[in-house]
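Encoded as structure tokens, here's the structure I'll be asking about.
Omission of a single protein chain aside, the complex is shown with its protein chains in their original locations.
For clarity, chains are labelled A and B in written order, and residue numbers in each chain start from 1.
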Amino acid sequence: MKKSITMILSLIFVTSAVLTGCGGNNNAATKEKVAPAPEVKTEEKVSEEPFEMTIRHTQIGADKEKRFAILQDVVKTVQADVPGLTFKLDGVDSDVNRKEKLRGEMAAGSTPEIFELFGSPDSRIYAKESKLLDLTPILAELGIQDKFSNLDPFTYEGKVYGLPIGGSGEGFFYNKGYYESKGWKAPTTFAELDKQLADIKADGKVPMAGASKAGWVPLMLANHLWSRFAGPDVTNKFATGEAKWTDANVVQGFAKYKEWVDKGYFKKGELGFEYAEYTTQFTSGEAILMYDGTWKSSVFKAGQSGEGLIGKVGFFNLPAVEGGAGDQTALMRDVNNGYGFSAAVANDPRQLAAVTSFIKNFYNEQMQLRGLVEDGVLPSMKIDQAKLNENITDGLMSEIVAVLNASQSSFPAFDSLVQADVTTEISNIQIQSLIGGQTTPEKMGAALQKVQDEANAAVE
Amino acid sequence: MLRTFKKCVPHAILLSYLLVILFPFLFVLFSSVKKDNLEIALNPFGIPKEFVFDNYIEAWVNAKISTYFFNSLYIAVLASIVTILLGSMFAFAVTRMRQGKWNGILFSLVLIGMLIPNNALMLPIYTIVRKMGILNTHWALIIPYIANAIPFTVIILAAFMRILPREIEEAAVMDGLNAPGIFARIIIPLTVPAMVTVFIVNFLGNWNEFLLANYFLSNDELRTLPVGMVQFRDQYQMNYAQMSAGIVYSVLPVVIIYAFLQEKIIEGLTAGSVKG
Partner (left out) sequence: MNKALKNPLAFTLFVLPALILFLMFFIYPIFSSIYYSLTSWNGVSDTVKFAGLTNFKKALGDERFWISAKNNGMFILFSVFIQVPMIVIFSLLIANVKKLKGLYKTAVFMPSIMSTAVIGILWGFIYEPNIGLLNKIIGLVGIEPIYWLSDERFAMISILLTNAWQWTGFYIVMVLAAILSIPGELNEAAMIDGATGVQRATKITLPLIMPIITVVIMLSIAGAMKAADIVIVMTKGGPAGTTEVMATYMIKYAITNFKYGYGNAIAVLIFMFTLLVTALYQLLVARRNERIEY
């Protein structure tokens, strides 16, 4: 009997030690994070001992090689700049990084030192929990705090927590060769667009590329449609309750999308296709139009998958909708893709130096222009118009810039304005249900509003 | 006449089932040497007119299949072996060592584990792995894999050990063997068939595991075959010929190993499970 008591005790002791060991770590980690950052700037001699930092990027796959080359060059420069530093590059699909990896790692406190970060709402959630490095002092030190055209998505309580890599706008890419063969021009009215879509369909071609396995792809166009019908600022009002997803104008936007689906304007079976297929439908000439972000222009460069279409691709804004609300030239534009840095960097002066060097070498005019020229990414920093014009030699790029300049206002995509729940509901369920014919525009609006109400009511 | 007919029917049924099993592999094999999607579409069933091996070169360059393969192999083997070691020790203790009610209590405790679908525990396990500071290392998979397979291992091995006659170890004790000695020299050799079974089942489970591997590792060099292949698919999905080459790479080593060991694997799997 005595022996078995000893045994229980020893078992309990060992296991509880293991478990409390786990718990104990947690508190220690929290305390560490709270520790004030700037005071570590000691005058110690910088050690040359080798150290490693990880950069999480999303430049994977053939279409992002150019962007990856830019990052690699910056990595080389920074490594030469900071003694002992080696960067490890960790490439992950961008949606996976944003929605799975980073969220899990934030919870775990195990993010890489440098990572691609989505501006709004993600960066604010992380900033609120002190998971991100405050970049304000670094920007001041480098003197570039006023160089960015828009840092709003990455700003929380007046401090900057991330820096956008570039900007993007969304509109239609179209097959110029096909348009010319028909004697058409880019549509200027909505009716004209509708007519063209119908004619392309009648011609036996696919009017618009489609690949809706990931909900955000069809939502680019859907978002623009409801913003045309209900006004560019409508999405902004969902979270405050000033507007509802059930408003007639919003539902009209969904209905328009549904109408196009029903008329067979998208490739059949597109619910099963990944985003990569989207581009292929267009570059292969199968689909005549493709609604996508300006980043896609990088595909139509020598050595890329859209090589065959160089000079044969044009870009236009979604035409004005008759009776639509608000500015009918408004474009969907975002500066939401950027880099963020782990708050833990502040505790290590050498890592902090590396981050500073990274920012210095990544965010400058030269790299921004390189991104524009090589990769088709619009600058996120203010750059002299003359210098810009001088660097744009690509026909498609100048067309894109012209479209951007012709629009009088812009609005951000819905996923930077509504809560994560609403984003999941619309992109994982509702838009696919709409395409698949399991819901109606009205029901979709009602379902979204229900989630929106819950999200608005939940006080964090 | 009727006799031969009767003899043929089972073969006809079985051969058609065989066709269902094997044809997908052939389809992928043929597709991997076709030029592009168009050629696959035009000639889906047959052998290509001309063989294109570029797909294999490109797939090899674009996906680090060899890295993924060896990662998976060593993680799966190591975790399976450690599970068997720890599981058999536990099973030995609860079946052969006399500790009164403790034997039963501990055994039933571990039985509970069989009822829990372990991917439901993913979130807390993530937390534990993170607190242990092994996230993004192979240990983040190896340790949970070892733990996850313990209930099954213990149950099978305990069933096996329980039916060994008591006299065996009584004789051993007379010879002056202590508990570890009995375990290592007497019980282990007698349980080898069951261990082979358990090893195979655990190995397949670890080799297949996708969820933890997908969420707990983020470095490309660390990825296991299932996760690496899915990532490869997502990136090069549109090029089915190249994707097929990737599938062939990932399947071929397994098929070769299986070809050599198939009798052992099948025998091992059945010997333990039927008797146990």
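Simple rule for what comes next: a residue touches a chain if its C-beta (ideal position, glycine included) is under 8 Å from a C-beta of that chain, and two chains touch if they have at least 3 such contacts.
Everything quoted here is computed from the prediction, not taken from an experiment.
Interchain touches from the omitted chain, evaluated on the whole complex, reach A, B. Listed residues B:V33, B:L141, B:I182 or B:M195: the one in touch with the omitted chain is B:I182.
Annotation: of B:L14, B:I57 or B:L190, B:L14 touches the absent chain (contact as defined above).
Check A:E65, A:D81, A:E100 or A:E365 against the missing chain and you find that the one touching it is A:E100. By the touch rule set out above, subunit A reaches the unshown chain at residues 3-4, 6-7, 10-11, 14-15, 18-19, 22, 30, 99-100, 103-104, 106-107, 125-126, 128-129, 131, 212-214, 268-273, 420-421, 424, 428-430, 432-433, 435-436, 438, 458, 460. Against the chain not displayed here, subunit B makes contact via residues 10-11, 13-14, 17-18, 20-24, 27-28, 31, 37, 40-41, 44-45, 72, 86-87, 89-90, 92-94, 96-99, 102, 106, 109-125, 127-128, 143-144, 146-148, 150-151, 154-155, 159, 169-170, 173, 177-183, 204, 207-211, 214-215, 225-227, 229-230, 233, 240, 243-244, 247, 250-251, 254-255, 258, 262, 265-266, 269-271, 273-274.
Just so it is clear, only the chains that are shown with their structure count from here on.
A straight line joining the Cα centres of subunit A and subunit B is 38 Å long.
Those residues of subunit B that touch subunit A in the shared complex are 99-100, 102, 126-128, 130-132, 135-136, 215, 218-220, 231, 234-238.
Residues of subunit A that touch subunit B in their complex: 4, 7, 22, 25-26, 56, 60-62, 88, 90-93, 100-101, 104-105, 108-110, 112, 274, 276-277, 280.
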